[in-house]
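== chain A ==
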Amino acid sequence: QDLTFWSWRQEDRAAYEQFIDTFEAANPGITVTFETFEATNYNTILSTALAGGTGPDVMMVRAYGGLENVAVAGYLEELTTESVPALAEFAAPAIAAESVRADSKIYAVPFASQTQLVIYNATIFADNGIEEPQTWDELMAASQKLKDAGIIPFANGTATAWQNETVTFGLGSSLMGKEFYDELMAGTADFTDARFTSALTSVNELAQEYFPDGFIGLDYPSAQQLFSSGMAAMFVGGSYELATFKAQNPDIELGVFAAPGETAEDAKLVGLYFDGGYAVNAATPNKEAAITFVNYLASQEFGQAFANTLNNISTIPNVTFDNPLLAEVNELNQSSIPYLMLAHFRYGEPSGSVLIQAEMQKLFSGETTPEAIGEALTTGLAAWYEPFQN
Partner candidate 1 sequence: MAQLSLRGIKKRFRDTEVLHGIDLEIGDREFVVFVGPSGCGKSTLLRLIAGLDPISDGEFVLNGHRMNDVAPSRRGIAMVFQSYALYPHMDVYENMAFGARLMGLDKAEVERRIAEAAQMLRLEALLKRKPRELSGGQRQRVAIGRALVRKPDVFLLDEPLSNLDAALRSEVRLEIAKLHREIGGTMIYVTHDQVEAMTLADKIVVMNNGRIEQVGSPRELYETPANTFVATFIGSPRMTLVDVTHEGDRLAMANGGSVAAGTLPGPGALKLGLRPDGVQLHRSASEGFAGRVEYTEYLGDNAYVYVRLANGTLLSARTTPNDLYTPDEAVTVSVTPGAAHYFSAEDGRRLDP
Partner candidate 2 sequence: MSVATTNYYDRRGILGTLGRDGLLQIILIANTILMLAPIVIMVFSAFKTTPQIFQSPFGIPDFSQVQNFIKIWSETNFLRYLLNSFLVTGASMVLILTLGTMAAYAIGRYAFTGASFILMFFLAGLTLPLKLAIIPLFMLMRDLSILNNQLSLIFVYTAMGLPSTVFIMTGFIRTLPNELEDAARMDGASEARIMWSIMLPLVRPAMVIAGIQNVVPIWNDFFFPLVFIQNDSLKTLPQGLTTFMGEYTTDWGVLFSGLTLSAAPIIIIYIVLSRQFIAGMTSGAIK
């Protein structure tokens, strides 16, 4: 049986082909063709193909709202602990990311988690005698020191819209704190909360001071470039950047830390989310083989290989990480809050991501205030997010 398997991870092609070889060796009679698509157009292509009835047998789907689009329309096969027993072992947030909210049915096997944190150039830190900061003030001080030394402290730019979200939650999660998150989820707080707005204030101060000149006009690839070339010392980003930086500059020594809170006692939180999952086409004629393949994708064997070759945090339980950096990220993940907007606010228009991205861009260019952002987020989301509708 021939399976087609679609993905937007063009950069992982070689690795996947290797995984597939392993799978095919273990399951004679099933062959899998791996096809990748340009990431930004993946949704369009997948929707089109599914709607046109020619979708792949197995596919990567985005998590959260992205999954719902496809799943609700009935294009995805429901996965259960019967069909894919391994699912029972997965962490609850990971499963939630691949389920439809209304009925909590699972539609995909989550494949990776991503962590929003601060990546730094260990060599530069060492050369300037800088330690991983424990408080916000230390972070500011360290940045100042770098700046004085003629090094750009942070490489980030915010011209690419989604980077604003990364920067906000990569830097601000600890400042906002777990309590804020819990209250927000419970519906007892909203974005006008002082914890949220003051975190934004701090993030903005840092950005204005220690991001590159004209960072609001700096796009994502350029920012990556600044960091990987060693011109900048830190980069607020996701754990998925680690591999990229290494690829761009094999000599770079990387370190990671969670952006600190006000005091050293505040829990250092990272933003955590699940990237996407492997789903099965509901209309596939090769359902059996597809389920077999998905089971493989949910196996620990695969998870381990995934972590080892792709340097990504597999969501499969009990995977260990050879790479010390990954191990460290995995460590940091133990103290996290979900990547807020993606995990909870991408189910309607306007989405929380769209709002925060736009509002942060405004803030960075001095056209709004943190308080106004809180207001804008709350009222904006109230359009569809029931807890805010009062």
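One rule holds in what follows: a residue touches a chain if its C-beta (ideal position, glycine included) is under 8 Å from a C-beta of that chain, and two chains touch if they have at least 3 such contacts; residues count from 1.
On how the list was made: all candidates are chains of the complex that A comes from, given by their letters.
Quantities reported herein were computed from a predicted structural model and do not represent experimental measurements.
Screening 1 or 2 for touch with chain A: in this complex the touching candidate is 2. Residues of chain A touching candidate 2 in their complex: 4, 6, 10-11, 35-39, 41, 44-45, 47-49, 51-54, 220-222, 224-225, 228-229, 244, 248.
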